[in-house]
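The complex appears here minus one protein chain, its other protein chains still in place.
Every chain is named by a letter (A, B and C) in the order it is written, and numbering of its residues begins at 1.
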């Protein structure tokens, strides 16, 4: 079955559910695991006067540190589930793009992710990242609810 | 892992890919399988003068026979994959509704389906059935591409 | 403001609402109107044994006649609203494609259409045709609810 599962996380509770789900599936199937997190470009996040407090270089530093924290958490969850994932950290990249490129470059045969990120009216519409991934992926996408 | 996988098919090539994918996954995991197909209500399909050739009762007969053919094909594919699915046939039901209700009533813990049905500009947007299922499901949805 | 408004109809009640809405807007603004309807390719509609009763040439004839009826209805509604639309009928074309191409070839500066067609769980997700049009159009799209 799956040989290499890519799990996307943005540090939300639903992402942690996706991690545990993907870990358990990979463990059962003996698949390799890559966990990915991506932080968006400064201009996508920082607006108006927030830029005074968060200049680009400060944002980069924090985004990097924030992403590292998310991956650290993913590793701790992995330890509990007795799996050993690779981790990939992207900065300044739209998450959907980063996920699709990584799935291709690493020949992953399944993408696992939550239906929603941190934003939006939760469950009423599919989150835009999941929507972008599922409409552009060439491999199956397992959407966690 | 999964105990009972629900696979939705509408008889398209992508559905057959979803069947094979779901069968293989279920077999690997020792999960039970239910295959579902649903044919839409007469009023959703038949328009205008087509109704002259296809009155409701004739449509029902054909839709039933068509759905039975789809499930028959699903069983043949199952035999090749050495699995034994249950099959469920709904008539006069919006497919997304039928899929969600069946997943709930049978306590399925995974839904497998193609990203698109027979209609639409294929891959540019998520098919409306998959979209409806993925935004309303309480269990994970594996979208086949 | 708008010089040429394209209104898409598939003969549903919501389409008639879109027609009336588009007509009134065009009349108020002195804009030209084109009404478009498209019937899908035979293979998108006709499945399984329905093909016995509806062979391609019979389907073409009925689809053409059905589309003509939809445009006839659009003209009657136009007369009530005291406007004089052009009408365009496409056969064997995915409706979203036909709408986008016509908007471009006729230099329409607004597309008016219902949020949903005949199918789907109505209002829970945006209909796939409207979704396709709104994500690919280069001009504004007025979605009628």
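Basically, a residue touches a chain if its C-beta (ideal position, glycine included) is under 8 Å from a C-beta of that chain, and two chains touch if they have at least 3 such contacts.
Just so it is clear, the model here is predicted, and its values are computed rather than measured.
A.B. asks: Touching the left-out chain: which of C:87, C:102 or C:131?
C.D. replies: Per the contact definition at the top, the residue touching the missing chain is C:131.
A.B. asks: Have a look at A:30, A:56 or A:69 and name the one touching the chain we're not showing.
C.D. replies: A:69
A.B. asks: Just checking the interface: what residues of chain C touch the absent partner chain?
C.D. replies: 1, 21, 24-25, 28-29, 115, 123-126, 130-131, 134-145
A.B. asks: Given the full complex, what residues of chain A touch the hidden partner chain?
C.D. replies: Looking at chain A, the ones touching the missing chain are residues 11, 40, 43-45, 47-50, 53-54, 58, 62, 65-66, 69-70, 94, 96-97, 118-121, 124-125, 127-129, 131-132, 135-136.
Operating definition for what follows: only the chains that are shown with their structure count from here on.
A.B. asks: Which chain B residues sit where two or more other chains touch them?
C.D. replies: In chain B, 124-125, 131, 135-136 touch at least two other chains.
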